[in-house]
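Got a structure for you, questions after.
Of the protein chains in this complex, all but one are displayed in their positions.
What follows is chain A.
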Amino acid sequence: MLTCEAINTFYGPAHVLFDVDVKVGEGDMVCLIGRNGVGKSTCLKSIMGIAPVTTGQIRLDGTEISALPPYRIARAGIGYVPEDRRVFADLTVEENLEVAERHDGPWNRKAVYELFPALQEFRARRGGLLSGGQQQMLTIARTLVGNPRLLLIDEPTEGLSPLVVRTLEDMIRGLKAKGQTMLLAAQDLRFSLSVADVIYVLDRGRVAYCGDRAQASADIERIRPILSV
C-alpha cells in the first residue's frame, strides 16, 4: 500500500533521514522502532508531507505523494496521529472530532465513542481539560473519523499510566484485527514484537534492521544493541 524509497529528509541544514526504505502492505501492522532522536517521528512526518522529503519517492497504491501538501495526502487516505497529541485545546471533544470527520468509511463520531466510551462521557468538555490518556484517545479518534486507509501513529503510549497504556494497546490490537493498515512508531520492543507483522529498526536516520515478527523474535540479540547504544 505504501512504499518509501530512499527518502532523505532535512530540517534546514540538518540531515535527519538517510535513504530510508519502508514498505507497508495492505492490512499490515508495521512498527518503526528506535531510540530517542533517531528519526521515527520525522519518518512519519515525511510520509504525511509535514516534513517534506528532499529526495526519494513515497507512493501510496502506486501514486507518488511526496510532493503533495499534507491535506491532499490526508485526503488520499493517510491518517496521522502526532506524538505530542495536539488536540485542539479550545474545542470540545465533539468539535475536535467534527472538524476531522469525513463520511467515506465505517468510522464516524458514534463509532469512535463506542471504541472510547470515556470520550463520549466528556464530549462537551474542552480538549485542553482532558487528562493525557484521554487526549491521546481523542487524537486517535480524531484521526479515525477521517477514515484513513493507512494510519500513522507516533508513540501513542509515551508518558501514560500503565492502565491507559493497556487500554491503548488493546485498542490498537482491535484495529489490527479489523484489518486497519498501520505504521506505528514506538520505542518499546515488547509491544512491537507482540503485534507487528513487520518491524523496522531505525538508527541515526538509517534503517538498521528490517524483518517480520518471527524473524525479529529470532534476531532479538541483534536488535537489542541497536536500541540501547
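Convention: contacts are C-beta pairs under 8 Å (C-beta built on N, C-alpha and C of every residue); 3 or more make two chains touch, one makes a residue touch a chain; residues count from 1.
Heads up, the rule we're going with is that contacts and distances are computed from a predicted model.
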Candidate names "Branched-chain amino acid ABC transporter permease", "Electron transfer flavoprotein subunit beta", "Carrier domain-containing protein" or "Putative RNA polymerase sigma-70 factor"; UniProt protein name, chain not shown: "Branched-chain amino acid ABC transporter permease"
Chain not shown: contacting residue from A:Pro70, A:Gly105 or A:Gly211: A:Pro70
Hidden-chain contact residue, picked from the options A:Ala100, A:Leu119, A:Met182 or A:Val201: A:Ala100
Positions on chain A where the hidden chain makes contact: 48-50, 69-71, 74-75, 80, 82, 86, 88-91, 95-96, 98-100, 102, 142-143, 146
